[in-house]
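For this depiction, one protein chain was excluded, whereas all remaining protein chains were kept in their positions.
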Amino acid sequence: MPIQHLTDSIPATNGRQPTLLVQDLAFHYPDGHEALKGVSLQVAPGEKVALVGPNGAGKSTLMLHLNGLLQGKGVVAVSGLPVEKQNLPLIRSKVGIVFQNPDDQLFSPTVFEDVAFGPLHMGLPEADVRARVARALAQVGMAGFEQRLSHHLSLGQKKRVAIATVLSMDPEILVLDEPSAGLDPRSRRALINLLRDLPQTMLVSTHDMMLVYELFPRTVIMDEGVVVADGATQELLHDAALLEAHGLERPYLVTVTTAG
Amino acid sequence: MFMNPIFADVLWLHVPDGFLSPGIAIFCWALALLAVGLAVRNARETFDERLVPLAGVMAAFIFAGQMINFPVAGGTSGHLVGASLAAIVLGPWLGILVMTAVISLQGLLFQDGGLLVMGANILAMGVIPALVTYGLYRLVVARAWRTRLIAVAAFAWLSVMAAALFVALGLGFSGTSSFRLAVPAMLGIHALIGVGEALITVAALSFIMRTRPTLLAESAEAGGKGWIVGGVIVTLLVLLLSPLASSFPDGLEWVAEENGFIHTALDAPYQLLPDYTIPFFGETALSTIIAGIVGALIVAGLTIGVVRLLRTRRHA
Partner (left out) sequence: MHINVFDHYHEQTTAVHRLDPRVKVVVVVLFILSNALLPDGVWLAYALMGLLIWLAARAANLSMGFLVKRSLIVLPFLLAAITIPFTLPGTTILTFHVGQHALSMSDAGLIRFISIMVRSWLSVLAAIGLTATTPFPDLLHALRHLHVPRVLIAIISFMYRYLFVLADEALRLLRARESRSARSLAGKGGGSIWWRAQVAGSMIGQLLLRSLERSDRVYNAMLARGYRGELLTMTTHEMTSRDWWVGATAVTLLLLIQVGGHTFL
């Protein structure tokens, strides 16, 4: 699918290049199912954005476009670099996607090998790779787990290591799919703290509205392949009609504050 | 203590170290390497960079699938061996690779099957069943699915019998067991194990035919026509040898003959290089290894020759 070169005409946000730019992105699967019907979205450097919407809204399909695993019609660009075949190696080091199931993300026998996979395949020398692995594991609070076998980790630990596997690539934007799904309250809390502390630009798909409320100033709502709302989390979460129309829950805290 | 009860029924095809003579073990290794090498090359052509994750996960699937049993009768249970299912669903080349990974890991991690005899185990549980099941399956690919399923049941059963016969012959030629007893015993036990493999393979395939028929259409053509020839030849050999093998000359006699042959074979190079002697080192030890390698080279040469011949024919 040819993608237009729009590098020059990419609109700047506040004079800065957006970290992520998606414009009129459309995609249908080989079976004809139309997953994305013209999605447009921009994420500025340093922004933390929540992506919510019911199952089948197209969130995961959108994520697969951000590093070129899927390529549809329209524009996707990361820091001004269009997502195209010849740019893929660079794009993939800039966009760190953490998939929902850490058992898919962690495919190597040991934690070290998994965290080293990205930098190693970016062609970095071994000393750099080791330094990055150590730093990424320290960032997610898993230093010292290098030689552990992935299948011996708890789900919460696996999720942390999964995040480390992309942090080690030093990405410009972190894209996370359902990071808090299936976690017990304590691991969920630890994960929220971790996401809060990470300085990277973030786009996080989730059903966990409390997480959205707590962590993300801005929320994008998707349904049936289009963006139906994009704005300040505070405002969107108070719009009961909007949330209900797209099958989303209002977090309890918001309900209480609205009533009071 | 965890003793891997899962594999109790499949164990008979996992030959441990020490049960095959070194010559035969190394001979089998060489053949297995040849087959696996071909499998890697062909599977790479088809699957490209997807090969590693696909084969790895599917090998883990076969391992997990072997845990799913069903009670047959009298306290015994039916199990999946897996080679037939893998060959039909994934195609023969990928099937062989997947079974090779399963056998290697079981040998390396669980000592389920030896290391020196791993080549023989790869042939028995990977290559031979792929030849029999897939080779014969290609003959019925175009039939109605009910016919295909019934045929697959027969092929899967036959593939287990072929593997059992192969192991029995290996034991017999190694002088570990007498042909008179090993052949009927192995075939007898595996006639039952084969029923389990046949039932479960067919049941799994019918599930896949109902839910994802396209999958089977893709893999049906994954191997060339040569597989039919190979499958038919191995099947004929099994049918021919099963009744005959029990009357083969017994164990050590054959080993003795083998050694005699080796000594004559080795005399030639010794005469060419009169100084070439290894002090203190038992001649038998070295000579069996060399004999294994020489034998394997001859077979490999023949195989490559035949493959080349078939290729040029096809192109002509």
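Worth a mention:
Per-chain residue numbering starts at 1, and chain names A and B are given in the order in which the chains are listed.
The rule is short, and it goes like this: a contact is a pair of C-beta atoms (placed from the backbone, for glycine too) under 8 Å apart; a residue touches a chain by one contact, two chains touch by 3 or more.
All values derive from a computational prediction rather than experimental measurement.
For the chain missing from the display, the contacting residue among A:V49, A:M169 or A:V227 is A:M169, taking the whole complex into account. Set against the missing chain, the residues A:R92, A:R132 or A:K159 yield one that touches it, A:R92. Of A:L120, A:M142 or A:L237, it is A:L120 that touches the chain left out of the display. Mapped onto subunit A, the interface with the missing chain covers residues 64, 67, 69, 89, 92-93, 95, 97, 99, 101, 103-110, 113, 116-118, 120-122, 126, 129-130, 147, 149-152, 165-166, 169. On the side of subunit B, touch with the chain left out of the figure occurs at residues 1-4, 8, 11-12, 15-19, 21-22, 25, 36-37, 40, 44, 48-61, 63-65, 67-73, 75, 77-78, 80, 85, 89, 97-98, 100-102, 104-105, 107-112, 114-116, 171, 175-178, 180-182, 185-186, 196, 199-208, 211-212, 215, 250-252, 280-282, 284-285, 288-289.
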